[in-house]
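A protein chain is absent from this complex, but the other protein chains hold their places.
Then we have subunit A:
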Amino acid sequence: MKFSIQVNEGPYQHQASDSAYQFTKAALEKGHECFRVFFYHDGVLNGTRLTTPPQDDRNVVNNWTELAEKYDLDLVVCVAAAQRRGIVDDGEAERNGKDATNIAPRFRISGLGQLVEAAIQSERLVVFGD
């Protein structure tokens, strides 16, 4: 079955990013397809490569990147939410005159249309977060 996932909460805020990751991993391991993971609101903070959690803690951002590498996932960060919270890729840095980027590997910044498309193309949309 084709799933899409929406994450509305930042990593290390409550538990939603972890739940979304564990759910996505379990679905993929069962042979389901994940059309897209869409990060919205504070969820866009899952997409910065500059986080450095303690070594004995889980690294939520790296977990997503590794899962995306293994299963070729489409990790999409909402552009308007990203601009507000300082998640920047090359295109955004150039457009908005920023001196750095911080988007994590395998993440990309795009618009809300990607969420609408995910809802249409997938058989189930599962929402995590506040």
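Convention: contacts are C-beta pairs under 8 Å (C-beta built on N, C-alpha and C of every residue); 3 or more make two chains touch, one makes a residue touch a chain; residues count from 1.
FYI, contacts and distances are computed from a predicted model.
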Absent chain [UniProt protein name; select from "Sulfurtransferase complex subunit TusB", "Putative MnhB-related membrane protein", "ABC transporter ATP-binding protein" or "Fe-S cluster assembly protein SufD"]: "Sulfurtransferase complex subunit TusB"
Absent chain, residues of subunit A that touch it: 1, 3, 8, 14-16, 19, 22-23, 25-27, 29-30, 32, 124-130
